[in-house]
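With one protein chain held back, the other chains of the complex are shown just where they sit.
Here is subunit A:
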C-alpha cells in the first residue's frame, strides 16, 4: 500500500513514457497506480513502454527509468504551449496570434516568446488595449479563413469582448446557415492566482459555458497543454483554451514526437474504484495531493481530469460512475453557475440509476476573490477539504 501510495508522485512523469501516437493502450487494469487508458491495438513500442511504465510506478523514490523511452524533453507548461503554437504556425501559414504584448514583449507569460522574431509582426500582432475590437478583428479574420489565436492577457479582460465571443464566434456558423466557420482559438490565463485581487482572479468558463457553438477546453499539464493547443488550432470550431496563472511553471517531460490530443476527451489520471473525482485545471493537482493522503488511508479514488469543459466527455465520466457509484466534482468555479453546476445536472440526467448518493461538488465560495492570503485560501477548495469529503462519501456520511 505504501508503494502504491507513493507511486502517485511520479504519475505526471510516467504519462510521458507512452509514445504520442500509439492511440490508446490498455495496461493491466489491476496494477495499482498504473496508467490505464481505454484500449485500442498495441504497438510493439507501446508494449515496451507499458512495461517500463509499470515498473516505474511500482517503486517509490526511484528515478523513472527514462532511458528505455529514449525520447522526451523536460519543459515548463508555458513553453509547452509555445512549442505547440510554434509548430502549428510553422506548419500552417494561416495561423496567426493577436493579443496585447504578444509580439515584441514576448507575451506576459512568455507563451509567445520568440515567435514575433521568427514569424514577423503581422503573424504575431501586438494590439492596443482594445479587447472588444481585437477579438472582433480576430473573428472577422477567421471568417475569411485565417486561423487566429487571440490571447487575453488575463481571461477576465475578455469580458469586454463577451459580445464578440458569444454572438460572433459562437453563433455565426449557425446564423449564416453554415456558410462561415470561425476557426478561432481564444486563450489566456484565468483562475485564482496568488493574491492577484478580485478582478484578476476570474473563472470565465463559468460565464461562457452556455454560449452555443463554442468549445471549451482546460489544460493542466505541459503534456495536455501542448496537445490541446495544437488540437484547438486545427479545429474548425471556435475553441476557448483555459490556462491557469499558477500552472505556467509546472515542469514535465513530454515526447519529442509530434502529438495532438482530442479536444472532447477527458483524461483518466488515476484509476480507482471507490469514488470518481472529476476535476480540471489547477484543482487536478490539489486532488492528486489529496489522493496521496486518501490512498494512505486506504481509499481508492478514480481521478479524471475532464479537460473538455464543453462538451463534457460523458462517456468517460459515465463509465467511471458506473464503476464507483459515487462522484465528487472539484472545481475552481464558484458554486453558482459554474462548471460543476452544469456537470452535476448532466450526471443526474444521465447516470441517476448508477448513483448511490447525490453527486457532490466542491467549488469556490460565491465571493469576489479577496486579496488577503488567508481569505484567498479560504475562497478556493483546499486538499484537506477534498480528503474530508471523500472520506465522508466513502463512509456513507453524505
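Heads up, the rule we're going with is that a residue touches a chain if its C-beta (ideal position, glycine included) is under 8 Å from a C-beta of that chain, and two chains touch if they have at least 3 such contacts; residues count from 1.
Keep in mind that, in the parts below, contacts and distances are computed from a predicted model.
**Student:** Suppose you had to identify the omitted chain by its UniProt name; would it be "V-type proton ATPase subunit", "Proteasome subunit beta", "Golgin A7 family, member Ba" or "Pyruvate dehydrogenase E1 component subunit alpha"?
**Tutor:** "Pyruvate dehydrogenase E1 component subunit alpha"
**Student:** Thinking of the whole complex, not just what is shown, which of A:114, A:197, A:298 or A:311 touches the missing chain?
**Tutor:** Result: among the candidates, A:311 touches the missing chain.
**Student:** Can you work out which residue in A:215, A:281, A:363 or A:379 touches the chain that's missing from view?
**Tutor:** A:215
**Student:** Of A:159, A:198 or A:346, which residue touches the hidden chain?
**Tutor:** Counting the whole complex, the residue in contact with the absent chain is A:346.
**Student:** Determine which one of A:124, A:142 or A:341 touches the chain that has been left out.
**Tutor:** Reading the full complex, the residue touching the unseen chain is A:142.
**Student:** Hey, which subunit A residues sit against the chain that's not shown?
**Tutor:** Within subunit A, the residues touching the omitted chain are 21, 23, 38, 40, 96, 122-123, 125, 127-128, 130, 132-146, 163-164, 167-168, 172-181, 183, 212-213, 215, 231, 234-237, 259-260, 262-265, 311, 314-315, 346, 349-350.
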